[in-house]
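Let me begin by presenting the structure, written as structure tokens, before commenting on it.
With one protein chain held back, the other chains of the complex are shown just where they sit.
Here is chain A:
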Amino acid sequence: MADDKDVLRDVWFGRIPTCFLLNQDEVTEREAEPYYLLLPRVSYLTLVTDKVKKHFHKVIRTDDAEEMWFEYEGTPLKWHYPIGVLFDLHASNTVLPWSITVHFKNFPERDLLHCPSHSVIEAHFMSSIKEADALKHKSQVVNDMQKKDHKQLWMGLQNDKFDQFWAMNRKLMEYPTEDGGFRFIPFRIYQTLSDRPFIQKQFRPVSPEGHVHTLGDLLKEVYPVALPNEGSSIPTLPVCPLT
């Protein structure tokens, strides 16, 4: 794990330059200026956009304003996906900065989950951490952690504190050396060209013969159309649930 520290830091500090624009149909008291922000790939839209809301609330009629939601080229953006996943899924070919449209009306009930507070994001995040540990350690590590440890994980993410986060997360990333790896590797492959939003299956880190599995092995097993020699160029985004 110590050797990977550079990789871990690069992943954590990944940013997407974004330009937030108010939806043209919103009634404003004066012209709405766009708002620019560097979004952390590992975080969630509703966690990092309080300033965006504050900025646009200055120009719209706030007594009408409902819950803020985001859209890119007509597609409502699911806040419960990590930001990096949203970008790779919907906008990977776009010229930067990524232009996101901000709405305060007509919340798309069928497409988006409501996010009335940060505690909802925390619950969702912790739920993902727990599900990942169910796959890695049959939930033993996460259940043996104290509530304050869980809180530290969350606070680390919320406040963008790499060391604070990883002080706890490293426990979730350990395994007994004799096992050679986790029970199963937590992963999800998100896709747009399908009814099913993502692929998630049980996948062992080591083959029965003792070979360490690679990303290519994973794709071959669960998403073979992604591999070059299958002749297809569908973009894929293997993403671990933040572990």
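One rule holds in what follows: a contact is a pair of C-beta atoms (placed from the backbone, for glycine too) under 8 Å apart; a residue touches a chain by one contact, two chains touch by 3 or more; residues count from 1.
The rule we apply is simple: contacts and distances are computed from a predicted model.
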Considering the UniProt annotation of the chain absent from this complex, which name among "Dynein light chain roadblock", "Pantothenate kinase 3", "Proteasome subunit beta" or "Ubiquitin-like-conjugating enzyme ATG10" applies?
"Ubiquitin-like-conjugating enzyme ATG10"
Any idea which of A:T28, A:S92, A:N106 or A:S119 touches the chain not displayed?
A:S119
Hidden partner chain, touching residue among A:T28, A:T62, A:S127 or A:S207
A:S127
So one chain is hidden, and I want to know which residue out of A:S99, A:S139 or A:Q164 touches that hidden chain in the complete assembly.
A:S139
For the chain that got dropped from the picture, name the residues of chain A it touches.
78, 80, 109-114, 117-120, 122-124, 126-127, 130-132, 134-135, 139, 142-147, 150-151, 186, 195-198, 200-202
